[in-house]
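A protein chain is absent from this complex, but the other protein chains hold their places.
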Amino acid sequence: MGCMQSFRQCCDQPKNTNIRISLPAVCFVWQIAMIILFGIFIRYNGESDVHWKENNKLSNISTSDVENEFYFRYPSFQDVHVMVFVGFGFLMTFVKRYSFGAVGFNFLIAAFGLQWALLMQGWFHTLDPVDGKIKIGVESLINADFCAASCLIAYGAVLGKVSPVQLLVMTLFGVTLYSVDEYIILNLIHARDAGGSMVIHTFGAYYGLSISWMLYRPNLDKRLSCSVYHSDVFAMIGTLFLWMFWPSFNSAISYHGDGQHRAAINTYLSLAASVLTTVAMSSLFQKTGKLDMVHIQNSTLAGGVAVGTAAEFMLMPYGSLIVGFICGVISTFGYVYITPFLEKHMKIHDTCGINNLHAMPGVIGGIVGAVTAAAASEETYGKEGLINTFDFTGEWSNMVPSLQGAHQAAGLCVALCFGIGGGIIVGCILRMPIWGDAPDDQCFEDELYWEVPEDEESILPVVDYGNHMRNKAENDAHFSMEQSRN
Amino acid sequence: MGCMQSFRQCCDQPKNTNIRISLPAVCFVWQIAMIILFGIFIRYNGESDVHWKENNKLSNISTSDVENEFYFRYPSFQDVHVMVFVGFGFLMTFVKRYSFGAVGFNFLIAAFGLQWALLMQGWFHTLDPVDGKIKIGVESLINADFCAASCLIAYGAVLGKVSPVQLLVMTLFGVTLYSVDEYIILNLIHARDAGGSMVIHTFGAYYGLSISWMLYRPNLDKRLSCSVYHSDVFAMIGTLFLWMFWPSFNSAISYHGDGQHRAAINTYLSLAASVLTTVAMSSLFQKTGKLDMVHIQNSTLAGGVAVGTAAEFMLMPYGSLIVGFICGVISTFGYVYITPFLEKHMKIHDTCGINNLHAMPGVIGGIVGAVTAAAASEETYGKEGLINTFDFTGEWSNMVPSLQGAHQAAGLCVALCFGIGGGIIVGCILRMPIWGDAPDDQCFEDELYWEVPEDEESILPVVDYGNHMRNKAENDAHFSMEQSRN
Partner (left out) sequence: MGCMQSFRQCCDQPKNTNIRISLPAVCFVWQIAMIILFGIFIRYNGESDVHWKENNKLSNISTSDVENEFYFRYPSFQDVHVMVFVGFGFLMTFVKRYSFGAVGFNFLIAAFGLQWALLMQGWFHTLDPVDGKIKIGVESLINADFCAASCLIAYGAVLGKVSPVQLLVMTLFGVTLYSVDEYIILNLIHARDAGGSMVIHTFGAYYGLSISWMLYRPNLDKRLSCSVYHSDVFAMIGTLFLWMFWPSFNSAISYHGDGQHRAAINTYLSLAASVLTTVAMSSLFQKTGKLDMVHIQNSTLAGGVAVGTAAEFMLMPYGSLIVGFICGVISTFGYVYITPFLEKHMKIHDTCGINNLHAMPGVIGGIVGAVTAAAASEETYGKEGLINTFDFTGEWSNMVPSLQGAHQAAGLCVALCFGIGGGIIVGCILRMPIWGDAPDDQCFEDELYWEVPEDEESILPVVDYGNHMRNKAENDAHFSMEQSRN
């Protein structure tokens, strides 16, 4: 840690925040690279290719049009899409003068990340051995959105303190790490993780927290990151769309039929329980029982994170409620005590509190998944159900639930290692003084990277009076108020 | 009414608005109770249980995965979910300093109510006689959301005047009454009510209005509940998501196939007609023809309420337009004349005007349903269609349309009685001086139950003017306020 410290200091040099060369260059070069790589590698898969019906006939599959994978997953895909772009984007608009950055950079890095994710995940998962092409369909789009989501989670830790170029670099490495991590956890270790408690949330959150630790700014004025009334209402748009569509997130890539059905029910219940315990805890921590918007905006979602891995298992409705109950409590507790602790003693500043919303609930989710898997019995699942749910097929046909539980736990450890290790390495890269990040006193301030409209006119009558006179009148008004109160 | 009056007075005592004990206690106790009850009673149903495929094979049902109930109803469920949390939540954000309460308490009581609804509705409708368990699936989630919606409608009448603890009590009783009411109307009386004009809207609205009557505050300053420019735009988010997804609301639990299809079309048309007549009436009631945001936000939705019962019937496209036409007119008229009348002469203060949006259109919807049912003929519906649409099966196989019409009318009466009667009783309970409600001069004010961020910085020019001076002025202001209170 001493060496980290010195590395940090050597990188602290005067800031050049002009990104007129670097940002366009990265975007253009990257987009051109994507076009070339997509041209070489990416094709439609069997269900999105124009030969679908012809091939079905040739194979003597008499299938209805409605059995195209599209109809199983497209509504869930759209919900996930809303979570990624509106949910994560608006959740971060709470910072009073960083709403453009929250929703705009969220937009940028999601659109950037999903393209790279289609390639990376394609190479690992859907590469056709015959023609060497990646075949994509609606499930690929969902997975690409998931991968982008993990980078957006990481963004939450560094919100307001990094430049868009840094975000793109962070996303580039994040997607790469995610894809390797996911391949190891799901394919090599054979852990199950339909809702991504480990793969998406644990990885993404520790990746972001580690980067934030590497980029620690000791002199940052945190008051700049506080909210105003309207920005808190905007953030609730993000909260609610995340909350409502989380059942789709956790069920989007589950098995057809009862798998997706059950995942949606479990998530729905867990989230409902989170809301009640979050409200209870938030009220309990204030002298007069007032609620804190930060908790309502974030901790209510913890139940969805924590039920991710086990959502498709036979967690049982009451099991889901218990998970949600615990996570609402822990997450709110985290906002009150752990975030300040991390800031003060660990030098980790976590703008959106992703430690409370994604990291801790993600780890809990991994543990719940491991326990639920280990406890699975043929009595509960049936013979076929056990095989389907845990995919005990092919080389894994000899697996038993207790061993599966151990594999789940191993998967969690891998996610932690990739998150923390990857974050430290990428954090080092991001400390280089070439990325155009903001000086301490201009953090959480859109002015730096955005053309910001002047705001006064929204308030005062929309006429072009002499500005000087207005201020005088305003002062008079304030003065007379003062008077009237005495 | 005299005794009501005196009961009211005896309950008026000095207010203690500290909810630090009561709110967490209710939330924790209730959530723990839910976990226990869910553990005892609630299990997955046949289509969400892991044995689904195995059971289908055993029963020799060769079914495609896509015929799982999930795929019939999940997209509609998600739309209903958005209506409940974003729709109702944001619709009430119009009050200038009560947006946190609108969207936050809406969130709380919906998450609270839907859990209790799953149990209550389960006991009445989906209790498995073999093992004594409630079996839930996606349709149960929709019904739970519907039940929560009726309590959110009631919340609209008392918005800004009650404490969160009162809201939870109100929701607890509301869900209970709803479930009994629903059982009587749908099962005992055998009325049809797919979109809930009677069960959801009529009941919910009269429940809320009766409570508001019991909690009448004669000295309330209504100017506190007015809007500002931005809060009206936030409210339009609620309006539009309600408006757009209403076809899903009315078709969510209709019969598969043409039933859902027709319900969506009828609702779509009725809502479109409401928009035009609302605009016309709103403009007509102002001297210079200006439109009033209150009408646009609310009355445009009346068509969706009123077409609820009859949406799955052969109402015909022009019939839907007529319903929407009438409701847009009546609802806007209600905002202009009936709301002030209720306030002045009936001592019912209705913050959101639910009388105009839910009560009157709900009753109209019940009547439209009764008339349409009574007018149903085998010529229009076909033999099979008549049986399917009105469920003339089992013990009801001898029903005829004209009698069905009478049953529909009886259902409407039951909904009215439950709403008014239940509201008066619950209103009595809520008048007890233990719930921490606000004094008159702090109604419609988030300060009381929420940590509210300071707002001035969002307003003042975002340049670093002498920060010192501003803060000084601010402190002075605060100081003089302190003085004035002593």
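Worth pointing out:
We call the chains A and B, going by the order they appear; numbering starts again at 1 in every chain.
Rule of thumb we're sticking to: contacts are C-beta pairs under 8 Å (C-beta built on N, C-alpha and C of every residue); 3 or more make two chains touch, one makes a residue touch a chain.
Predicted, not measured: the structure shown is a model, and the values here were computed from it.
Of the listed positions A:C27, A:L127 or A:I425, the one in contact with the omitted chain in the full complex is A:C27.
Note that of A:S64, A:N219 or A:S397, the residue touching the chain absent from this view is A:S64.
Within the set B:V180, B:L240 or B:V371, the residue that contacts the chain not displayed is B:L240.
Within the entire complex, the positions of subunit B that touch the omitted partner chain are 64, 66-67, 71-72, 75-76, 79, 96-97, 226-233, 236-237, 240-241, 243-245, 247-248, 256-258, 260-262, 264-265, 268-269, 271-273, 275-277, 279-281, 283-284, 286-293, 296, 300, 314, 316-318, 321-322, 325, 380-385, 388-389, 441, 445, 447, 455-456, 458-459, 477, 481. Against the chain not shown here, subunit A presents residues 17-24, 27-28, 30-32, 34-36, 38-39, 42-44, 47-54, 64-66, 68-71, 74-75, 78, 81-82, 85-86, 89-90, 93, 97, 99-100, 103-104, 107-108, 111-112, 114-115, 136-138, 141, 164, 230, 234, 237, 448-455, 457-459, 461-466, 468-470, 472-474, 476-477, 480-481, 483-485.
The rule we apply is simple: only the chains that are shown with their structure count from here on.
Distance from the subunit A centre to the subunit B centre is 31 Å, each centre being the mean of its Cα atoms.
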